[in-house]
Every structure is written in structure tokens, then in C-alpha cells.
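Got a structure for you, questions after.
The complex is shown incomplete by one protein chain, all other protein chains being positioned as in the whole.
On to subunit A.
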């Protein structure tokens, strides 16, 4: 078989009316059939494509053998968030890109199989409580993928871990950013529960640097600190009209909808407003999420991206889904200002046409202004052009070295300039993916364990 097993999905015309998950997952027969395509290469190139080093051929073999429980166990050995990763990892540029099958046909559907095995584990409640805690005491700041992974791995190694999360629910971008229809919050909740079962103590509404500081942690006997506070600060384009009432950062728009469930307003009390037409500026996964959310809230949606489809950083699958859902794409376009009505809401956007010039540092061809403008009527705008690192924590520990970009500097062992303080994820790399943050959290956990084993502490 050169082609992979298709995954069932909610039909586009149905799913734009709800926030339920779009991809429906494999059933047992489909999973076994897909798993059977795996060549079980000795060299397993797929593993080298995985930042979390998941034992890919091994878990796939167990699915083929219909030992789904064992497949789940193998997955969990390396990755604490397999149901999340099976859904949101860009496998096509990681594990699946390395798959030998991909040379002559389609690579094995590693992500879909991961999702299948993880969901099986969740459905059958295969996670056991295993509290150890005869080791050292570690504080983790930030309950996103990096922090959760680091906390879980350290707990598995026997350390007492306390995780401090600023929002009222842990999960970071998996809770406030990625929408329900791509990553159901019940799945994230389950994976976080399984981490609490390992003995990790999670404190929501706890903001390191504000309600506790390094001195407090030392007094409370913490031996090490991991910072995974993420990329938080939204970027704007500094355009006229960005101050208008219905102009949002993607962070704000998505947080209203995902964390605060504005799509169930007034049952949930946080409102959101799109009007009849929403413009989303940007071409990444966050832009696709914002566009597809706006669509589900009943708006017509136009994505404005300054390069062409080829340069879009969003996953092909996301763009494909967005198109299926009737989202309009305007490539080689860049907003220059927004015009408001008398009450301060967006009325229209002025857009400049762009063309591609020479490649820039990222290797993508740079968009160049043409001086040609047009207008689009719109009631709301979502600016999804990226985030900057949140300076709160670097500010609260003055000895912590940061880069010119505001990210925290770390060595190969993820230790910062302060002994005993480690950092990983977006706060060290700038905005990246869930799996890269997981990979960083994992490696940091093993460095922290090493550090503690050597009898060192904060």
C-alpha cells in the first residue's frame, strides 16, 4: 500500500457550525491496517525526527499486534502528552518526513497512530497513580507543554515537583491557544490529570515574580527551578486603527474563545465580537486557528498574508481545512490601516498589494510593497503575526541573562546564567511548536536530574 489510511472528519459544511473536533481519529481496524504498513526499519529514521524521541516503530508494532495497551505504555515512556502531540504536532516536517515509505508513496501516519493509541489509553484509563518523591524538590514555572513535560519527567525520576501556572487552568497554549475543534480540552485535561497522578502538585493562579520569587523558593527548600513561561506578548503592526474596539491580537481572540469559552456565551460569561466579517492577518497556525474560530462564530473570514501560499508557515493540513471551511485567502496582501465607525469599531481595512522580492534571512522571498491599494469591508480584525517573550520573569530575576530578543539564554544543558535555574520552550527559543517545547522540557528534566544527583542546588 502506497497510500495511508484516511482519517474520518466532520464534513466542512457541518463543522463550521460547531466547535467539536474536526478529525475523528482511526477506529481499531483502521489503526491496525495503517500500522501494518510500517516497515519496522532497524535504523528507525523516524525517531530522529522526533524532539521527544518517541519509540515510534515499537509502539506502531504493538498496534499492529493489537496490543493497544502496550502501545500506549511505550508512547508514555517518552512523551507525557501523546494525545496532544498526535493531534497538533507537525509530523510532516518531523518523524513522518524521515519515513522510508515516504520515498515512494505516503509515509506512515505516525501522528494518527499516536493519537489512536493515546485515546485508547485515555478511554481505558490506563494511567496509574505512581507517587514516589524520595528525591529533591523542584519548582516549575509555567503549565504549558515545556513545563508540564519537565514536571512529569522529574516526578517520574522521584522528585517532588511543584508547578506554578499564572492562568486559572494549566495547559498553556494547549488551553488558551489551540481551539477545541483541533485539540479537545477534555483530552488536555486528561493528560494533565495523569501528570498530577505522578505526584506533581499544580498551583493555578500563581504568578512567579509577582506572588513569589526566587528567595521564597529557596526558603521553601526548592533545589532547582525550571522556567517554561512561554512566548506571551502579542506583536502588533503599529498601524493606524489597530486601537479600534474590534481589533484583537490573536492571543486575545483565541483566549476569549478557548480558555474562556466565549463561543458558549452567555453560558460562559466572557464575550467576543466578530461582526459579519473578520480579517485575520498572518499566515501561521495561529492565524488559521483564529480564522477557523471566527468562521464558527458565524463570520465570513478573509486571511491576509503578505507572501504567497508557498511561504505560509502554517501546516498544509490547517490551510487545507481552512479552505474547505470556506475561508478566503488573500495572498501578497498587507494591511496598511483600519478605518473605524463612530463607535470605534472596525469598518474597513486598507490593504496594499505586495510582490515577492529577494530571499530574506529565513530563505523565504521577501514581500515588497507595490504602492497599489484596495479596501475590504470588515467588522473585526485579528492580528496573528507572532509573539514576543514575556519579560515578567526575566525582570524578576535580575541575574538572568537574556538575548536581545528578550529570550532567556541557556546552555546545551538548558541551564541559564544562574546555577540551578533552567529554562526551555518558547521563553528560550521564541514562538515555536508544542513538540519543540516538549522536547526542551524533556531534556531540561534530565539535566536537572543530573544537576541534583551531583548534590548541587539553587
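Definition applied: a residue touches a chain if its C-beta (ideal position, glycine included) is under 8 Å from a C-beta of that chain, and two chains touch if they have at least 3 such contacts; residues count from 1.
Throughout what follows, contacts and distances are computed from a predicted model.
**Q** One chain is missing here; what is its name in UniProt, given the choices "ChsH2 rubredoxin-like zinc ribbon domain-containing protein", "Ferredoxin-NADP reductase", "Cytochrome b" or "LLM class flavin-dependent oxidoreductase"?
**A** Cross-referencing UniProt, the chain left out corresponds to "Ferredoxin-NADP reductase".
**Q** Using the touch definition up top, pick the residue from A:6, A:48, A:201 or A:269 that touches the left-out chain.
**A** If we include the chain that is not displayed, A:269 is the one touching it.
**Q** Out of A:243, A:399, A:419 or A:450, which is the one that touches the chain we can't see?
**A** Answering carefully, the residue with contact to the hidden chain is A:243.
**Q** For the chain left off this view, which of A:166, A:202 or A:349 is in contact with it?
**A** Of the listed residues, the one touching the omitted chain is A:166.
**Q** Which residue from A:256, A:315 or A:348 sits in contact with the chain not drawn here?
**A** A:256
**Q** Out of A:130, A:211, A:375 or A:413, which residue would touch the omitted chain in the full complex?
**A** A:211
**Q** Kindly note down the residues of subunit A that lie in touch with the hidden chain.
**A** Residues 166-168, 204-207, 210-213, 232-234, 236, 238, 242-243, 245-246, 248-249, 251-252, 255-256, 259-261, 265-273, 343-344, 390-392 of subunit A touch the chain that is not shown.
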